[in-house]
Every structure is written in C-alpha cells, then in structure tokens.
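Now for chain A:
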Amino acid sequence: MTSSNSLSTSKPVEIHAQNLLMKFQKNTLFSVDELNFKQGDVIYLQGDNGSGKSTLMKILAGLIKPTEGVVFDQGFTPKSWWQADSLLGKAVYLHQHPYLFEGSVKYNLTYALNQLKLTSSERSNRIKQAINMAQLNDLLTHHASDLSGGERQRLAIARAWITQPKLLMLDEPISNMDKHSQRLVLAMINQLKQDGTGLLISSHQTCGLTALCQQHWHIKQRTIHTSMHVPTADTVHQTNSTELHYGTTD
Partner candidate 1 sequence: MLKLKASVSMLLAATVFSGAMFSPVALAGEVIKLATTTSTENSGLLGAILPKFEAESGYSVQVIATGTGQALKLGSQGDVDVVMTHAPEAEAKFVADGYGVEPRGIMENDFIVLGPKDDPAVAKLSKDATEAFSKIAAKPSKFISRGDNSGTHMKELEIWQAAGVTPDFEGYTSVGQGMGKTLLMANELQAYTLADRGTFIAYKAKLDLTISFEGGAALANPYQIMLINPEKYPDLNHKGAKALSDWLITPATQTMINEFTVQGEQLFKATYKK
Partner candidate 2 sequence: MSDGWLALLQQAFSLLLSFDPDVWAIINISFSVSFAALLITIIPSIILGFILAFSHFRGRWVVTNLIQTLQSIPTVVIGLLVYLLLTRQGVLGDLKWLFTQQGMILGQMLICAPVMVALSQAAFSSVDRRAWETSRTLGATWIRAVWTLCRELRVPLLLAIIAAFSRILTEVGCSMMVGGNIMNVTRNIPTAIALETSKGDFAQAIALGLVLLILALVLNFILGSLRGKALPRSH
C-alpha cells in the first residue's frame, strides 16, 4: 500500500471517551469511565443483542451524543474552523446493514473521494486497489440495490477504505453473508490491520474475525469491561442458539 504512507508518518491518532453514560429514556444502557481507541488497535467489541454495541460505536463516530461524558480526539489534522470540533469522519462507522446510496456501485465506491484533495493518479490508484480488494470488478456498473448481502458489505468496506481512515469501526461485518464474501471481508479487514488502521469490530460470536483482535471490550451488565486478552472460540462457546446460525444465514 504505497499510498498509505500518510498513516505511518504522522503521529498516531486517538479517540478518548471519559465518564460515558448512555441512557435511553430513563434506562441506563451502559456506562464506562474511560475508553481509548487508537491507531494500531484491533479491538473486539462483544455484547449481547441490545447491549449497546452499535450505540457505543456511533458515539465514538460522533453520530450521536452520549447522555453524559465527553468524547474527544487527538492527533488528527485540524479541519476548517466551522467543523473543527466535530468527531465526524474521524473514526468511521460501518453499519451492520450497510446503507448504499441510490446509484451505481462505482458511485458508491467513489462517494467519499470527492471531498479529499487527491491527484488524479492517486485517485485512480485508490479506486483500482479498492476494486481489487473487494473484488467488485464485474459489478461496477451494477445498480447498488441489486447487490447481495455479502457484496453490499464488501462495497461498504471498500467505500470506507478508499478514504484511508485511521480508525474504522465495523458493526457485525460478517453476519448475513455467504462464505465467499466472509472470506473476502476477512481478508479486507486483515489488510486494514496490516495498514495500521485502528479497528473496532463488534460481533456476538467468536470466529476468524475475533482471532484478528488484540484487545477485548465487553458490554456486560451495563458496563464496559476492557482487557488486553481476547477470548478464543473455545472459551466463549456458550453462545445461545439464535446466535449459532447467525453467520450462515444470508
């Protein structure tokens, strides 16, 4: 990845959260004293359905405000004054069911490129790499709404990858897809890890995905436990029956 130089040369970037408390109506969803998510981290975010994994990721992405607490970033190049205090666009959040914009695969893929100042060769390079990585060659002119679940997820990751984010959060990235797509997505995530992108990956099953991770955040009993030890597939096998066929449905 020649074009990813910018990642390695600059100071590692970081998102901090302090004294977070998130409530829905009057019920506490979760609270946590401190969280750090920085470039180079690969974090497995575990938690039951409804425990607030997506909410936490959206808070870190700047998409929603926590009920209490502060989230701030460090090390990013300052933006123009009028969006200077925004977290948006720093830790990029990918939905479990990605939203694809009305239009072709190519339109979606290049959506985020227009706001970056790139030379045309750099631009076409990135597009080429993204297409190869996600194996979208044959689909470029297809309408985005015609894609299968796996293809949608690949396109969504490629669409984020193309901006070369320093921090990326993937919400259940390999659920709802066929084996072939799962393998491709795993390979893409692995590539992102190699590039030094900070990754926060949620999943409620342990699998090849969690094996990539080096840290573990676990939302349990309305708090977030952090550790440097990632459970292996054997240690956390008491998954309930609904989760068992999660990865195989399409």
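A quick word on the picks: all candidates are chains of the complex that A comes from, given by their letters.
FYI, a residue touches a chain if its C-beta (ideal position, glycine included) is under 8 Å from a C-beta of that chain, and two chains touch if they have at least 3 such contacts; residues count from 1.
Predicted model only: the values in this text are computed from it and were never measured.
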item	value
Touch-positive candidate for chain A in this complex, from 1 or 2	2
Residues of chain A defined as touching candidate 2 within the complex	58, 61-63, 83, 88-89, 92-93, 95, 97-103, 111-112, 115-116, 145, 152, 159-160, 163
